[in-house]
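After this line comes chain A, so read on.
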Amino acid sequence: MPPATASPALSSPSPSPAAPDKRLRIIDRTMRLHGYASHALIETLHAVQEAFGYLDPDLMRYVAGRLKVPLSRVYAVATFYHFFTLKPPGEHTCVLCKGTACHIGGAAEILRQVEAMLGVHAGETTADKKISLMIARCLGSCGLAPAGVFDGTIVGNLTLDTVVNKLQEWRSHDADHRKSAGDCENRDRCP
Partner candidate 1 sequence: MTSNASIPPKPRTDVNPARIYTLRINGREDETILTVARQNGIDIPTLCHLDGLAERGACRLCIVEIQGSPKLYAACVTLVKQDMDVITDSPRIRDYRRKILELIFSERNHVCSVCVVNGNCELQNLAVKLGMTHVRYGYLNLTHAVDASHPRFSLDHNRCVLCLRCIRVCKDIEGAHTWDIAGRGIHARIISDLNQPWGESETCTGCGKCVQVCPTGALSEKGKSVAEMTKRPEFLPYLQMMRKEAEP
Partner candidate 2 sequence: MSTPSKSPAEKMRIATIWLDGCSGCHMSLLDIDQRLVAAANRIDLVFSPIVDTRTYPQNVDVCFIEGAVASEEDVEKLHLIRSNTRRVVAFGDCAVTGNISAMRNRFALQEVMQRSYLENATHQPRTPDRDIPHLFDKVRPVHAFIDVDLFLPGCPPPADAIFEVLSALLEDRLPDLAGRVRFG
């Protein structure tokens, strides 16, 4: 992949990949709010991930150019902090908490079984791009251990059955509704 532009890190970035996006404006706003200072890097990456779901290389390049931060530094920050992900998430995200209380409550076994069921390791997305399986260090919901987050909703007192049911629901629900919900941008907000 040869460099696309002559001075890449500092070139004025061509708004990038998927679409000429409203989402880019959110990112721009975050940077503007911080006066395009290099110390806004983490805040900006948060905005990118919030808007796009992950940190796309082209977007990292874009942010690097705007904030005048070296490319390698952007990549370093993006990979140092585990909250950031460089891969697009699946349609659904299942986060299992691996905190102490959840561990004592049997989270490790649930995770093991779910990994086996989905055929992926934590941090990966199923081949059909349907489900991303993630782990959290601690959700701070220790009173409800074992806990997890299913598409943004915290669920407590998990058992293997509840997790498996939820995952199967995602799978079958989508199989039934694939066509009808096809034009909806965010499936979960569809009526």
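How were these picked? Simply put, all candidates are chains of the complex that A comes from, given by their letters.
Observations on the model:
In the analysis below, a contact is a pair of C-beta atoms (placed from the backbone, for glycine too) under 8 Å apart; a residue touches a chain by one contact, two chains touch by 3 or more; residues count from 1.
Everything quoted here is computed from the prediction, not taken from an experiment.
Interface record for this complex: partner of chain A among candidates 1 or 2 is 1, by the touch criterion.
Those residues of chain A lying in contact with candidate 1 across their complex are 1-3, 8-9, 57, 60-61, 70-76, 79-80.
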